[in-house]
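A single protein chain has been removed from this complex, and every other one stays in its place.
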Amino acid sequence: MQTIKIGVVTTSDRASAGIYEDISGVAIINVMDEFLLNAKEYEYRCIPDVQSTIESTLKELSDEFKCDLIVTTGGTGPALRDVTTEATLAVCSKILDGFGEQMRAVSLKYVPTAILSRQTAGIRGNSLIVNLPGKPKSIKECLEAVFPAIPYCIDLIGGAYMVANEEVIKAFRPKGA
Amino acid sequence: MQTIKIGVVTTSDRASAGIYEDISGVAIINVMDEFLLNAKEYEYRCIPDVQSTIESTLKELSDEFKCDLIVTTGGTGPALRDVTTEATLAVCSKILDGFGEQMRAVSLKYVPTAILSRQTAGIRGNSLIVNLPGKPKSIKECLEAVFPAIPYCIDLIGGAYMVANEEVIKAFRPKGA
Partner (left out) sequence: MQTIKIGVVTTSDRASAGIYEDISGVAIINVMDEFLLNAKEYEYRCIPDVQSTIESTLKELSDEFKCDLIVTTGGTGPALRDVTTEATLAVCSKILDGFGEQMRAVSLKYVPTAILSRQTAGIRGNSLIVNLPGKPKSIKECLEAVFPAIPYCIDLIGGAYMVANEEVIKAFRPKGA
């Protein structure tokens, strides 16, 4: 089994300043540990809500660290400091609208304010970048919804071969693919 | 309770030329009167389907009149003269795809042509701009679907504090927000 490189990017002015603990980044790592049987190498960053910083972090994790998957948390709402979506759109060559649509559809079962989320996903080089919400509970709900499509997506863009922990979640690969 | 400033923009060549009455703008005001307990100050415009005119109207309502919410009706279809979406995309710094997705999903329960709508929503300064359909019945259906998220959205962008008429509709604000 190949080792999967996963970038985890928490964008938060307060967490990056040490004002509170980053429980969201931890939540992502916990879910990935649970969902994937492969060995995992995490590159973790906790950075302020500054678009240029987020962009350079995403580029570094994709271009230099060759992450197969980069997951962000925070910064996808309508507020002025929410710029993770902008950074993601700026560094990706392809945008996968279906991720945002499905994550909003899932969150909408819990809260009507799900429509305020600008979460998206996209491709940069051989990396899939996915924006997740800020709250650990919502992170898990969203990852459960989109994870089944992630291993095949990463196959298609030339990343490492992910093996899902089928006792917890199933990855889907089309027959003959 | 704060006074809410609401811009209502009907884009229609014929209504703006006085060829028929603008029942859509009236429908929006009626729904807002029903949904919000705050005092309301409406800025109403009925203008032709000209992108530059729509853009300058949206800018004026946001930048000069400081509207918390700007609601448009008309001009979001596939026809050549439908340019309200274009104007909205041009003047907003953030686009909230979830509004369009949810409004289309709701309209799709009634008509399969809902997928032709290019309704969207976005942020300009401290204003939320939302495109609604042209027909009064569809206006109400769409507002019922997205209104619960609007007060919290306007909190996040620094607008006035909306108080929903909970006998008619509930606004949702996350706990601790």
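Miscellaneous remarks
As written, the chain order gives the labels A and B, with residue 1 at the start of each chain.
The rule we apply is simple: a residue touches a chain if its C-beta (ideal position, glycine included) is under 8 Å from a C-beta of that chain, and two chains touch if they have at least 3 such contacts.
What you see is a predicted model; the values in this text were computed from it and never measured.
Across A:A15, A:V83, A:L108 or A:I123, the residue that sits in touch with the chain not pictured is A:I123.
Among B:M1, B:A79 or B:V168, only B:A79 touches the chain left out of the display.
In the complete complex, the residue from A:I95, A:V111 or A:V163 that touches the missing chain is A:I95.
Think of the hidden chain as still there; on chain B it touches residues 77-80, 82, 85-86, 97, 100-101, 104-105, 108, 111-118.
Where chain A meets the omitted chain, the residues involved are 94-99, 101-102, 123, 128, 146, 148-149, 152-153, 156-158, 172-174.
The rule we apply is simple: only the chains that are shown with their structure count from here on.
With angles rounded to a multiple of 5, the C-alpha fit of chain A against chain B returns 120 degrees of rotation. Measuring from the averaged C-alpha position of chain A to that of chain B gives a distance of 31 Å.
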